[in-house]
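Only a single protein chain was left out; the remaining protein chains are all shown in position.
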């Protein structure tokens, strides 16, 4: 079994590392604030004191960070991954980043003979914890096939999307759809509420029709309970909306509805809800209409 | 079993009337151009020569027309439904119309002692044909319970949404979500194509994640085959987008993304695609980006 | 000199009637709440006790009301203008209304041999008071030429736009630009403020460049003084935005930016600012950004 170094134990990383351990992989973990390693060490992980140490003995180095800046720091920073890796090793970046950052990583690793896969994930806290993520990967097909057993431990499905940065590109495409669905859900529930419909009944309809989506059940259910506890922070959703905007700019693709939606997310963050769950952006749609969507 | 008069045998009506016959209901049909009645007569329907004749012997009068104007004409026009109905009869309007038109109908029927339910449907040609619609109804709860067995013949699920016009209101809320899903699908596939992703692979991802939706499979699959044969005409989708806009105006609800989407649908109709399937509006998003989404 | 009946003495009507008196026209005034007539009577107007009485002796009947509904009531209502006018008289409607309402009026007057001009006005309280309006008229060219001297008393410029309803159409086109200018001013000042610029300096630049506009001076100056006293109420601007949306719907014209702007105006009215000056809708743009634009 391949030896894995897992770097960064945030909300996503810790769930993935734990599942790799459960599946029997030898895993060495590292985190900037070292105390986050303890629960994983208790599950059998080795703990490295530095990135270099973690990387040294690994067949595969994996990380899933918060944004492009964090990737830049971990990979290209002093005593970072790039400094530590050697020809023949494999690196898998699971972060949601701009495809250009992915290409920059890929080129730097290739120059050292290191094999690289971009493999960002759909799903958040719960899916990371229970191995139910959906992974979209870009890079060499052979490399994908080689590490697929590892990715399958973490995911419900794993998708090969094409060459380098096709995983990152698909991630932004998918996040566009997520944002659109949250906006649609918000607009629908706010209009329904003002029209005198019971939001719970509306969710009942959205649960069965051919325009249904699991996200409507999850986010809609929490919304009418006014539960905004964080699975995926609104501030990260704004980051993603900004990445999508930049990607659409690079490709010069007009996105009329997504552009409108980004402005709503910005306003929600200006209200101070950035640390709440992404669904908090529906509160901004409520603000616009002067109404609150709630149970009963 | 209740005797049913089914008025109007368009793409939706003919499917519903056929299913009522199959379920054993005695059905009298009427259509403005009488020759559309033949297939249903062949399945056992009686054919009325006038609205008055159709209505005369019925326990329940049902219709599902194209828009508010058609309802106005059929109900309030000379020798229309309202002129023919008598106290104690039941009328079910399944058309997608503005809730104000619904309220106007309800009041006129109530003044004659006629029981009225608004019960518009989600789903199009195929769902009408195979009894797989989703029905959202407004009116008296007792009336809903009384006719529920009839509605269940036509539908996968039937939902009681509240008093008069709550069915119509829910229909517009749902159609807002349908338009948002198509816009999101179009923006996603267009961006993906320009980024070098294979649209078929993208649909594979949209088939499994927690933001999946059956509409993505159906419309997306047809799109990459460039199949725009009409299940639900784009011009009717524009009609619905305009109804949603008017409803949002009445309620003074800001809908940033839906407003942007309506403008895209308008442009698609200006391109001459009104008679094609609603999914043709994605061609407008392609126009904006200068790219075509297709298989392989 | 033509005898004029001026009906309706709101913020606009009273200014116009006064200017007609000043110019020497014999003017009979009427208002639903009669006490508003007093100041004009003091300036030499005759006061009619009813619409019929006002209309009876007039060569020209003029009115400038708040909306389509008010026009409908005054013209088509019991003892309304239509009931009172006789062949050969002239009617000038200066209200901002949908062109369809204009056409309905024109047809009804024509059927009685009454000559009709739609002549809505740009400008608000101050321009009405000082005869500085800009008038855009639709109808027969001969009729326009005949009443032009009257219109010139009220206006800085008077424009013949074409046949019936071309005045109303131009009014909505112009109001689209007004809304766009206010939205642009708001977005510019809000972004400037957050960037650390002094709004007063920004207005100084907007005062001189080739994208300058008098509206920036007026509204911008009041904004930084936080003066929202009403010259033209925000609720009327929402009414106009809704008219523009309906007109664009009738013509099936996509208006991406105007559609976005309408949603902002809706939200501003939901905040309770409908009775304030139209410029209050910039407060909504401030809300979105979490910043206030003010002097120094």
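Annotations for the structure displayed:
Per-chain residue numbering starts at 1, and chain names A, B and C are given in the order in which the chains are listed.
Criterion: a residue touches a chain if its C-beta (ideal position, glycine included) is under 8 Å from a C-beta of that chain, and two chains touch if they have at least 3 such contacts.
Predicted, not measured: the structure shown is a model, and the values here were computed from it.
Checked against the hidden chain, the listed residues C:11, C:215 or C:292 yield one contact partner: C:215.
Within the set C:70, C:92, C:153 or C:192, the residue that contacts the chain not displayed is C:192.
From the options C:10, C:39, C:77 or C:174, the residue with contact to the chain not on display is C:174. Across the interface with the omitted chain, chain B contributes residues 256, 260, 263, 266-267, 270-271, 287-290. With the whole complex as reference, residues 99, 122-123, 127, 134, 136, 156-157, 159-162, 166, 169-170, 172-174, 176-178, 180-181, 183-185, 187-188, 190-192, 194-198, 201-202, 204-206, 208-215, 218, 247-248, 251-261, 263-264, 285, 288-289, 291 of chain C touch the missing chain. Listed by residue number, the positions of chain A touching the unshown chain are 238, 242, 245-246, 249, 252-256, 259-260, 262-264, 266-267, 269-270.
The working rule: only the chains that are shown with their structure count from here on.
A straight line joining the Cα centres of chain A and chain C is 52 Å long. Inter-chain spacing, taken between the CA centroids of chain A and chain B, is 37 Å.
Looking at chain C, one finds that residues 256, 260, 263, 266-267, 270 touch two or more other chains.
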